[in-house]
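One chain of protein is taken out of this complex; the other chains stay put.
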Amino acid sequence: MEMLIQLILDGLVNGMLYALVAVGLSLIWGVMDVINFAHGEFLMVAMYLSYWLGFLLNVDPLLSLVASGAFLFIVGALTYKLIISHTIGKSAMSALLATFGLSMVLKNVCLNRFSPNFRLLSDSWLTGKTMNLGGVLLPVPQLVTGIFALVVVAVVYVMVHRTRLGWAIQATAMDKEAAELMGINTEGIYVLVFGLGGACVGVAGGLMPSYMAVHPEVGTLFGLLAFVCVAMGGFGSIPGALLAALLIGLVESLCGFYIAPVFKYVAVFGLYLVVVMFRPKGFFGW
Amino acid sequence: MTDPILKVDNILTGYDGVPVIHGISLDINPGELVAIVGANGAGKTSTMRTIAGLMKPTAGSIHFNGEDISRLPAHMVLRRGISYVPEGRRLFSKLTVRENLVLGAYMEKDKHEIEGRIEELYRLFPVLESRSSQVAETLSGGEQQMLAIARGMMSKPRLLMLDEMSLGLMPALVEKMMDTIVQVNRNGVTILLVEQMVQEALEIAHRGYVLQTGRIVESGPAESLLDSEQVRKAYMGM
Amino acid sequence: VGFAGTTVLAGEKVIKIGTLFPLTGPCALAGQRCQASVATAAEVINNQYPDINVPLAAQKGILDGYRIELVHADHQGKPDVGKSEAERLFNQEGVYAIIGSYNSSVTKPASFVAERKKKIFMCGCSSSAALTKRKFKRFFRMAPTDETESMEFVEVTEWLNHAGNAGLETVGLIYENSEFGKHAADEGKKAAKAAGFKIVADVPFSPGATNLNSEVRTLKANDPDVIYGACLGGDYTLWVRTMKQMNWLPKVAMNYCTGYQDPVITKQLGPDANYFMGGTGYSPEFAELMPAVAAVEKIYKKKTNPSVPFDSDSIQEAVAMFVLAQAIEKAGTLDHEKVAQTLYANEWESPLSLGGKVAFAEGGQNIKAKSLITQLQGGAYKRVFPADLADTRPVFPMIPWGDR
Amino acid sequence: MALIEVRNLTMKFGSLVANDNVSFDIEPGTIVGLIGPNGAGKTTLFNCISGVYQPSAGSVRFDGRDITRLPAHRIARLGAVRTFQVVHPLKDMTVLDNVLVGAFLRESGTGRATAVARRCLEACHLGDMIDRPAGDLTIGGKKRLEMARALATGPKLLMLDEAMAGLTSTEVKDSVDLIRRIRADGITLLVVEHIMEAIMPIADKMVVLDGGSKIAEGPPEHIIDDERVIEAYFGQKFSKRIKARRK
């Protein structure tokens, strides 16, 4: 019983991290119908930034997440301006191709500049702390990340669904030209959305070096899981992405323990197939 | 005579380098109701899209209130006071009727003002009020058309451009829409109308332009166009 | 179209040697170190280093003035790329032999190419035992295999039971589910079973994992006395960290030549890295056993970024280079057949090898290959087994997280 | 025997009843006009007959067979083909290719199918657009393309959903001629149209829907005088005009 509680908490905490990574992707994907293949690499870049801030300037990840959020906002906005904007309205798949190229570039530029070495901040405020809740152990860094995830998800949700800007974002997502006719600066919305998507993953990456080693390949699997979260939740649905992420975390944790660890990702990807069999548009998709 | 509110001067536009508008000039005076008529593919929609800023003219200029707007993006054109209700409705399909209307007044920040406008439009289109929380996608064709017009009016434009407004409306509604347009026009909104229902359009318009393969072939007061032998034969099936 | 890339100056005699390592991709860290290691050896061979006490260091070049020229290639950790790069090195670059290629999965098809071209393939550290069971005639491997290392682990386990009265009975395995990890684990299981230990946990995981929670939970739930681990790089740190978070440790944890022996691991993990054990073929702490290495290592450190000392894997690649050069020198010819025969026929001085000697059995395995069991104590690799080479007693059982 | 028999057809979307117990017949070789206010349920009825929706209740018989629950493509194969009110061109294919897809229903050889397609395109006045991508057509063009495509399948029953909306009166006249010719070829038509000039002169029978229920059925002359229809659909002014025009 205690084990079960432990596993569920493990799963939820991890799920929240996935949610934090996925929420930005969901925004970009939902609004622009663009598959950002470089999303995992955005995460990696953020982790490097946070690592270097910690390593060189002794800034704790809890503080550098602001910087990495801001930096990734810029990275996202630039990605849109320099690359994605050229593919809008052309072939649906070309953005995928371009971001694939970008992910390759980012990964290998980091490899080239920072060497393939894996790096870990071993003396941040959170490192190695665990919380003991009556025998159930919870790692503090992951827990803090989870809390940030909830906050970010809530903020993004409110922004999209309760503000004028959010209306504009939704309108742009549905019909770009019609949105322009309403006086919405859709180009600006796109830049903003890509920037925000970057910023979300920036916050995630900012926090992570206190418990995960940074290296050029670190973003890959997170990127994949983020794709699955977004699709399982339904494109553009932020609560959907959160729910999916939590579910993925849970399935990973429970299946990893009760069946076998090698099958944990099989279960996660299988979960997606099961979900879309019953709900072909994800949990909350249109 | 006052200066025209909209002055389109010899514009050229096309798709992918293939020109479809070969030098069109229009003058629209404040308070006028002007109709553009023409056959299928004549370039009516393209002209309107160019004025609205969705397409850029390759030559020529467009002045609104004396300001050159031919290079402005669509959202800036709207801010100048030109609202375009596009062909094919282009509603925000997953949003409700009400939400579509609110977005129509995106440039307006005052909540009360927005409420007021919605009330006003609900009076004009009572069906919309009864469907106010239905998702736009599931409205019938005619309901969608009404919503599109209402949404276009939410921004309180000075110039309202309506493209094929009567498309798919039942006769009783076409009639009513025409009345509504006249009403809106009387309230001081300048209107530019594109219509296939040539007779109905010219009946309510002050002036008209006849478009053929990207050129203006005839223009003048609506009555004289209605009487024109050529127009009657080519577009009114008589 | 030739991509010769190098021009042979008139009168200069050059032997081109190809290096084939994963310079990008998940194993890039190890691959780049291996490449630097070969480059170090080539530099020592090509120039005169009278103060370096390694064969061929004191003279300039080999075979009366031949210089070794390296042609580097990157296989990205992919067998298909490795195979085609090996072909390119031989056909296009015209290399004499290839040294590589870290991942056993790549070494297999790449050395296949060499074998059927009747060219020599020198393998430093790929550890799959299968490599040298193929009866190839021109394939030579310097490092001990996972098989020997596994037997060593079992030996240590038994020794701890014997000498320390440890009462170790159960064994658990955690390994990345790749060619390497799976192979190592299979060998480990085989050896442990043969010695009568009970395998209570067998936990493969996908490399590059986002977390190892279920993996460590499974270990913890089965609570094996001993763990044999095969985790690389980031996964190793994640594994250790996760065990700490879950506040669990086995009594003994032994690791194949992997994340454990990475020279920067103690920097990354700090004191958390302590009390883990593993097989080690070289570590700077072995200076007294292998006095000749220090001078070579100085060059190596200049070639790595960030600058690191040799580790057990990378140093084997330098050994491969040295042994090949020695064989060429001894054979007095560049004829592949003769050089291969010479390689088999002799026992080679190898100050960079823990055993000090290199000699090949049929199939190309270095039968003098050795590794020690070390334990990280206070951030240093202490030798704990075999007894005659040990400098410290193992801390045993591992000190629980709470008491550190 | 009627070509199509709609019996007690009901279609509900949640609480909204889009078609309420609708029944009517279509005799072979006739043109039936289906009219009614916007939102009356005409398109929904089309969707139920053509298999896009599964009706909540009731049945449809076509050519003596019950087709109520058949999938859309089976119904098309049986010979009941429809056009869409909201045009659905196959955008990235050329105009000819669009029609070819229809033509392949009865002709498996590319050559003969092409001949059929060209004929249908000529008939619909799209002969000079055949190599253009369908996405480039104007709304009117797309409507005619829908028609050509449906025609190319060699249907027994052709169901047109506002195929003439967006055409000028002169163009409407052309289309009316075309519809007459189609009927002359022995094809039965069910036509939804708001343009009365188009439908009144050619329809053998009109069916009027309002709020999902059938409110009138009969020859056009009777329908024009039907008070309920005038009230719900034509409007006073319009019906005056159309009567005047008839005289």
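We just call them A, B, C and D in the order they show up, numbering each chain from 1.
Just so we're on the same page, contacts are C-beta pairs under 8 Å (C-beta built on N, C-alpha and C of every residue); 3 or more make two chains touch, one makes a residue touch a chain.
Here is the rule we use: contacts and distances are computed from a predicted model.
J.: There's a gap in the complex where one chain should be. From "Phenylacetate-CoA oxygenase subunit PaaI", "Cytochrome B6", "pH regulation protein F" or "Amino acid ABC transporter permease", what does UniProt name that chain?
T.: The record for the missing subunit names the protein "Amino acid ABC transporter permease".
J.: Touch as defined at the start, partner being the missing chain; which of C:E87, C:E158, C:E285 or C:D391 qualifies?
T.: From the options C:E87, C:E158, C:E285 or C:D391, the contact with the absent chain belongs to C:E87.
J.: Over the whole complex, note the residues of chain D touching the chain we left out.
T.: 50-52, 71-74, 76-77, 81-82, 84, 88-93, 97, 100-102, 104-105, 108, 110, 113, 149-150, 153
J.: Of the residues in chain C, which ones touch the absent chain?
T.: 1-3, 5, 19, 23-24, 28, 32, 35, 71-74, 78-81, 83-85, 87-88, 91-92, 105, 108-109, 112, 115-117, 130, 177-179, 181-183, 204, 206
J.: Taking the full complex into account, what residues of chain A touch the chain not shown?
T.: Contact residues on chain A toward the absent chain are 29, 33, 35, 82-83, 86-87, 90-91, 93-98, 100-105, 107-109, 111-112, 224, 227-228, 231, 235, 262-263, 265-266, 269-270, 272-273, 276-277, 280-282, 285.
In this text, only the chains that are shown with their structure count from here on.
J.: Show which chains lie in contact with chain B and also with chain D.
T.: Common contact partners of chain B and chain D, which must touch each of the two, are absent.
J.: Would you mind checking which chain's mean C-alpha position lies nearest the centre of all protein C-alpha atoms?
T.: A
J.: With centres defined as the mean C-alpha position, give me the chain B-chain C separation in Å.
T.: Here the centre of chain C sits 76 Å away from the centre of chain B.
J.: Taking the mean of the C-alpha atoms as each chain's centre, how many Å separate chain A from chain C?
T.: Taking the average C-alpha coordinate of chain A and of chain C, the gap between them is 36 Å.
J.: What does chain A use to touch chain C in their complex?
T.: Contacts found on chain A: 3, 6-7, 10, 14, 17-18, 108, 111, 115-120, 122-123, 128, 130, 137, 139, 211-213, 215-218, 220-222, 225, 252-253, 255-257, 260-262, 264-265.
J.: For the complex, which residues does chain B have touching chain A?
T.: Touch residues, chain B against chain A: 52-54, 73-75, 78-79, 83-84, 86, 90-95, 99, 102-104, 106-107, 109, 151-152, 155.
J.: Contact residues on chain D for chain B in the complex?
T.: 13, 35-40, 43, 85-86, 136-141, 162, 165-173, 194, 196-197, 232-235, 237-238
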